[in-house]
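The structure under discussion is supplied below as structure tokens; questions concerning it will follow.
Here's a slice of the assembly, chains where they normally sit.
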Amino acid sequence: MQGAEILLQPGVFPRLLQGLWVTVWIAGVSVGLSVPVGLLVGWLMTLRNPLIRILMRIYLDFIRIMPQLALLFIAFYGFAQAWGWNLDATGACVLVFVLWGGAELGDLVRGALESIPKSQYESSYVLGLSPWQTFSRVILPQAVRRLLPASVNLATRIVKTTSLAVLLGVVEVIKVGQQIIDAHRFEFPTATLWIYGVIFFMYFIVCWPLSIVARRLEKRWAHD
Amino acid sequence: MDWAFITHYAPYFVNAGYMTVFISFFGVLLSIVLGLLCAAVEIARIPVLYQIVRAYIELSRNTPLLVQLYFLFFGLPKLGVVWSAETCAIVGLAFLGGSYMSEALRGGLEAVPGVQHESAQVLGFTKAQAFTHIILPQALSTAIPGVVANVIFLVKESSVVSAIALADVMYVTKDLIGMYYDTYESLTLLIITYLVILLPISIVGTLLERRFDYARR
Amino acid sequence: MTEQIIQQAEPTERTELAERTESTGGNVSTGKNLEIRHLVKQYANADKPVLNDITLTVPAGKVTVVLGPSGSGKSTLLRTVAGLEPIQGGEIALDGEVIARGESGGAKSGRQQRSAELRTRVGMVFQSYDLFPNKTVLGNITLAPTIVQKRPKAEAEREALELLGRVGLADRRDAWPHELSGGQRQRVAICRALILHPEIMLFDEVTAALDPEMVREVLDVIVELADQGLTMMIVTHEMAFARAIADRIVLLDGGHIVEQSDDAERFFTDPQSERAKQFLQTFQFKRHE
Amino acid sequence: ACGPTASTPSEAGDTASANSGNTSATKARSLDEIKKSGKIKVAVFSDKAPFGYVDKDGKYQGYDVYFAEQLAKDLGVTPEYTSVDPAARVDVLTSNKVDLVLANFTVTDERAEKVDFAKPYMKVALGVVSPDSKVIKDVNELKGKTLIIAKGTTAETYFGTNYPDVKLQKYDQYADAYNALLDGRGDAFSTDNTEVLAWAKANKGFTVGITKLGDTDTIAPAVQKGNTELLNFVNDEIVKLGKDNFFHKDYQQTLEPVYGDEVNPDDIVVEGGEL
């Protein structure tokens, strides 16, 4: 089709891939850091302490109700002004995605821990297992199974949300696309169609396998 | 905190809030319709349509709204299809939301136990009577939490329509930051506006869940 | 609870219930036989029939108890009678009228095509609690009479309350199913079937998911219905109950009738076939010391 | 140092410095600190050819970039570019994400309150570009029409205050704004006249109907408020470079290939910071 040759121009694809790498890097780092944060938050949420409960509730609800883009703005523009945090756009993205991913994952961890039937703790006690043995040998492996499918889905969402980074000026795949569109706008007036189309499928190719993995895990572990 | 700035620009946020609500409302409405259609096709397993619906759901769930919007807004005109920004935003939201809604609604319909269909049959109900009086109410009850979560998700996602020049809440915020550099005040107004829009939805959602949770107890 | 049930079983009340079913035109105990002839049932994806050449009469006004090990086809038998499964051979006749006929090439899944009117003539209660969770107790009972039989709502409610009174649940009329115990739910499910005045009632392990006390509540209601001469076909594994209530016993195994007997007591004390002896032994325990 | 790299190799260190760096330092870096680090962080446009853009090889180019390269060379460091949106140019300075903004930054009073501008190196007025079929020749023709602009530009403030009847359609990025004009989403597009002239020249079917609107504004480098050390260095540079007609050379290299001979370089270039 007319204009599609833009994709074959030297440098175009490699640069898009480089941009995609930035996207994947931000998402990867965010997901990686979300895991410890989420475990901590999840554990805190199972505690009975009323103060911790209220704090966690507020944290979770605020993060859930604010659009991610608004959170990004708050982190990028607001934190610098309010507390003098010197976050660049990439840092702001990672911070927001970790806070967000940590909250969502924390809630999943809490749900998974609370969904383990009481009888599992009781049989372990009767069999003589210590609290730590009970947690590490019996509870945690079960919690992880319940957790994993939803966590992989969450990772997909984080990858998708990385697209917002462009609105803070991060040079990731979309921004690179815009630069290419701009640089070729005289030779290839229809570049937008092709470049945005390619970016669309790039996201798809990153996210789709994750969705498939999540679905597989869900099916496989549906029985317990 | 510059109160004069806040009182002066609050009306801008009210208007922007309307835009957010307008786009979200029609986006949500369309996604529910689209979701119902897809759920119906999936449950009935209508041959060709089924594959199409599955492909659509995968595409929609695994790509970001921002890219979908860029494609609709900047890409499609190159094929001669020029939609207004509002249309693009609503179509984009519906395209994204349709798949999420269909999964929630399908989950609801599939969660109705088989014995409910059988009881209805034995009691002499026709298929249509059973569906309206027995199956649908239960399916909706199961689906409500998912649907409400999706509504909130879509309203939040609508924040990216600022990228295609729709004057929503994010748009005004960025505008003010860019023009007057009163970052702090603008962000405060941003947070308040979203709370005003989303908190009621969240509360109504919780109430609905409570009211209609008979099928899950 | 126990007292209440005992009270229910008192003569005066029984007479009343019997009167009701007559006065409201119910078809209870009017001598309508159910006849099953050479019935063959095969599931769609199975390589052999689960019911093979079953011939059986369920006499009117009597209680027929169907026994058999798990997987022997008891539920399937009840489901074909209720019209929930198409049959591949033989026929089922209610009061002389054929209500299901098998064609060897016929559908193997889906349901039988029966008119709504015919379906209301056969009542069924399932093992799983199948009340409509979106309706109150009263709503559950009155839904079918009002929208299927088009009876006036007031009349349906009056009869529903009467039935609820019989099963000891008059005060729960406005409760939601999830607020009821399992035993209460099953009693409501029985009322929901009875209000349509079925000619025959089918019970498929209605107490299998219940605590012992609740089992008692529900079975007492069924005993009472038996006393009034409602035609019933019951699948159960409560042997004491089966022994007490059965007029007729049918033992299924592997899709065949292994033994049937019009003398229920004799079946339990002196079974004729080897298989029946073996089956009954499952319910006896012995220490070896 | 493990940050990701996109099209712009020079940005490689960015994330590292932001994440590991002294997070509380919103205070600008001194000249010494810049020299010691061997890098000066400069905010430029990446999609506003021919002033600041990324070329087909992924390298920053343009009038602003040409100047930035010279500044860095004279300072004995290498430039490290950050791509900015028009609206973000003040914030990248106040939050010390860069040392210097060289992004076609028009001097205005509001901005001067937040950042310190050096001497100008360019002058502009606003221009309006519209399709040949319906050329807008007078600003009054815009009433009730839709004018595309990029967020955070002088055009936004100018039309916002002086012509409230003009419907503004605002985009985050220039690339988006141009595309919107190409797709007929607005009746015209306004930004610095240099910019629209360059664009109209390259895009058939579009004409700059209004070439000079509003006051002539100057474009200058900006540093964080109070960073006099760097400000003085930049000012001295501009004066010094003016002596060799540096900005005319810059013009020849970057703008002339686009503008051709339609534009008189002296209408745009400011040498030695003197109008």
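Letters A, B, C and D mark the chains in the order given here, with residues in each chain numbered from 1 onward.
One rule holds in what follows: contacts are C-beta pairs under 8 Å (C-beta built on N, C-alpha and C of every residue); 3 or more make two chains touch, one makes a residue touch a chain.
It should be emphasised that the depicted structure is a prediction, and the values quoted were computed from it without experimental measurement.
Beyond the single copies displayed, the complex in its entirety has a chain composition of A x1, B x1, C x2, D x1.
Simple rule for what comes next: only the chains that are shown with their structure count from here on.
The set of chains touching chain C and also touching chain D is given as B.
Listing every chain that touches chain A and chain B alike gives D. Taking the mean of each chain's C-alpha atoms as its centre, the chain lying closest to the overall protein C-alpha centroid is B.
Between B-D and A-D, more C-beta contact pairs are found at A-D.
Per-chain CA centroids place chain A at a distance of 34 Å from chain D.
Averaging C-alpha coordinates per chain places the centre of chain B 47 Å away from that of chain C. Annotation: 54 Å between the Cα-based centres of chain A and chain C. The multi-chain contact residues of chain D, meaning those touching 2 or more other chains, are 88, 91, 94, 172, 176, 179, 182. Contacts with at least two other chains are made by no residue of chain C. Under the stated contact rule, the graph of chain-to-chain touches falls outside the line, ring, star and complete shapes.
All chain pairs in contact, by the document's touch criterion: A-B, A-D, B-C, B-D. Within the complex, the chain C residues that touch chain B are 82-84, 111, 116-117, 119-120, 122-124, 126, 128, 130, 132-134, 143-144, 147-149, 176-178, 189, 192-193, 196. The residues of chain B lying in touch with chain D in their complex are 74, 77, 82, 85, 162-165, 171, 174-175, 177-181, 183.
Taken in their complex, chain D has these residues touching chain A: 3-8, 11, 14-15, 17-19, 21-26, 46-47, 49, 53-58, 82-85, 88, 91, 94-97, 172-176, 178-179, 182, 202-203.
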